[in-house]
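Removed: one protein chain of the complex. Kept in place: all other protein chains.
Moving on to subunit A:
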Amino acid sequence: MTEHTTTSSTADSGTPGTGDAALFRPDPGAAPLWRMVLAQAGMELRIMLRHGEQLLLTMVIPVLLLIGFTVTPVLDMGEGARVDVLTPGVLALAVMSTAFTGLAIGTGFERRYGVLKRLGATPLSRFGLLAAKTLAVLAIQAIQAVVLCTVALALGWSPALTSAAVAGALALVLMATAAFSSLALLMAGTLRAEATLAGANLVYVLMLGLGGVLFPTSTFPGPMEQVVAALPITALSSGLRSTLVEGSLPSLGAFVVLAVWATVCALLAARLFRWE
């Protein structure tokens, strides 16, 4: 749209009166919201995909766990083919790694480096920024799902694919994404960036160990099984397992656990989040 003839590129030597004042003549206006959100989501997506440590958590570790524990019989996983039991848990881990760990660390450092504050001075609203982050997280999860399902199918995965089961699994993933993202924003918006980094990795490891990712929590002793059942990762992994192994709908309990986490963390984040 610009129709200005500019000085040649060799002329930008910093002498006063370069003569291109017309270029800067005020003509303000905000772009349409959808364009801002798509542009911001694209930027968030590129930064996440470029970030080595994040790719390690979101792609490499889930793929290695899936392959490693399928081909070696080190873990007692209960009944069924190992890959059928493992895949739903690893999918749950992948969802958490992006919606929680990656989002928390990324947002924590954006806050620390004044990026959130700077974006607050642009026409992109806070709602627009959250929408863009959500889109970027969902896009990464779609890539993870494609990669992990391809690997799992190559390893002989045979999921129970009824349309009700797939719909139930998708609903569960969306609800879990809401819960994990709210928890991520709560941490990133209240703690120092380094504390968020350490805390998010610690939570990742704890949830990986306790949350029924590699084996069903039914192998735990009774009281412990009750406690870990309240974790969002357990609700997601066991919900996905019953859906994809047995073809049944996820239990209402799984949705309730995730909805409570999502609501509580979102309310706290909305109240406590500091933009700088």
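Keep this in mind: a residue touches a chain if its C-beta (ideal position, glycine included) is under 8 Å from a C-beta of that chain, and two chains touch if they have at least 3 such contacts; residues count from 1.
Quick note on the criterion: contacts and distances are computed from a predicted model.
K.L.:
Given that one chain of this complex has been left out, which of "Aralkylamine dehydrogenase light chain", "Response regulator", "Acetyl-CoA carboxylase biotin carboxyl carrier protein subunit" or "ABC transporter ATP-binding protein" is its protein name according to UniProt?
P.N.:
"ABC transporter ATP-binding protein"
K.L.:
For a quick check of understanding: of A:Ala30, A:Leu130 or A:Val256, which residue touches the chain that isn't displayed?
P.N.:
Answering carefully, the residue with contact to the hidden chain is A:Ala30.
K.L.:
Looking at A:Arg46, A:Arg192 or A:Arg274, which makes contact with the chain not pictured?
P.N.:
A:Arg46
K.L.:
Write the list of subunit A residues that the hidden chain touches.
P.N.:
The missing chain touches subunit A at positions 1-2, 4, 6, 9, 12, 14-18, 20-31, 35-36, 39-40, 43, 46-47, 50-51, 109-110, 113-115, 117-118, 120-125, 276.
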